[in-house]
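Single-structure report; data block below.
Only one protein chain is missing; all other protein chains are in place.
And now, subunit A:
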Amino acid sequence: MKYTVEAVLASGGRLGKLSQTSTAGTIAMETPMCTLFTKGGSAPHLSAVMLQRISQVPEVACMSLGSIASHHENVREFGKGLGEFSAMKDKVIFTTLHDATAAVASGKNDKGGVAVWGKGGKMKLDPQLYMKVQEAFCPDWFQALSDGDTDKTCGKKRLLKAVDRTLDFLDDIVEMKNESEVLKTSSLIGAIEGGYSVEERRRSAKETAARPVDGFLIEGFEKGHSSVDLFADEEFMTVLTETMVHLPDDKPRMMDAVWSPLQVIRAFRLGIDVFSSAYPHTLTEKGFALTADYSLPPTSQPAKLELEGSKENSASSGFYVDLNDKRFFESFSPILPGCGCYTCANFTCSYLHHLLNTSELLAYVLLTIHNFEQYFKFFARLRETGRQDKLSELEQSLARQEGGQREDVVR
């Protein structure tokens, strides 16, 4: 993995280039970007063939260990790594500890290791087992073992322990990685911990940056996925900003959180480069479809009305629509006219409403396609807006659209 900053924006955030070289060639990516969220090594609800129907699919597939770690011996026997095993061999494979959409059952980590959760239950990973799993999976990037089981309620002692443990794990992993033939060329992503303590964050950032890591994954603000809007808290932004100061510029910074486009812009402006695409998946699971308008000024009717301060029709404005809603029963138009996705090109809201109403699998297939396409499109738009230095305008427009939808999406 190679990262270079192309431009630092006056409004905050940076545009960069990320490249990944393997025997198959070099993949060049631009940041800000998101990874492809997966479940069990596949895009949720989609076969490999259906995934191809989405445009601008990220080059990096993020695979959390919870549901797949227990199969590591089978993947080792297979002998060609997790990417080829899960029919994703063209992707850059990034293994992380936890599923971004799942809450972590707290209190299961200790000095000896970290617990991950899958359908089969808990699996405790100590550094040795962790590296054995990674050697079988042979990822392009992998997150170092970490204790991110902290949030705002954690006291100083707990945070100190989280940072110490994570650094100890990192030292073990660096040592084992140096001796591993298989993982020699893989990039190691160090985890930054410290909860809401500026002091611990600083220590974690400095110490991790001093070790041979290729990027940083910032976690420990919530215990897994908590549904709390971190940006509603001034302190979160202060602590995150302070953390960034101590991270070197030439390595990418990642956060694996469930974030709406608005939250992504805010985190990007604080210096995050790589994001998850778990957010559209959480919408899909509820039967919601992304409808945010990323153009400047917004061109869609509801967003325009919102911009003009009209209260009329505000029920249909906002980031997303709930297709379970009865008002879609007879709506024979696509979710988002002009969207261009496979779902919008072929199916109506009425049909999607029917599929949700009858709990048919196809509802989730079609919503995944639309929501992913819209979210990936947002990242392209974010890079473009960044180059035009119009981030504040986009943030304001999205904030206004979200205003029409006060209810928290991810609860």
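The rule is simple: contacts are C-beta pairs under 8 Å (C-beta built on N, C-alpha and C of every residue); 3 or more make two chains touch, one makes a residue touch a chain; residues count from 1.
In the analysis below, contacts and distances are computed from a predicted model.
Engineer: Suppose you had to identify the omitted chain by its UniProt name; would it be "Serine/threonine-protein kinase SSN3", "Ras-related protein Rab-14", "small monomeric GTPase" or "Queuine tRNA-ribosyltransferase catalytic subunit 1"?
Structural biologist: "Queuine tRNA-ribosyltransferase catalytic subunit 1"
Engineer: Which of A:Gln56, A:Ser106, A:Ser295 or A:Asn346 sits in contact with the chain that's absent?
Structural biologist: Final answer for the missing-chain contact: A:Asn346.
Engineer: Go through subunit A and note every residue touching the omitted chain.
Structural biologist: Given the touch definition above, subunit A has residues 39-50, 67-68, 71, 74, 77-78, 85-87, 118-120, 329-330, 332, 342, 346-348, 350-351, 354-355, 357-358, 360-362, 364-366 touching the missing chain.
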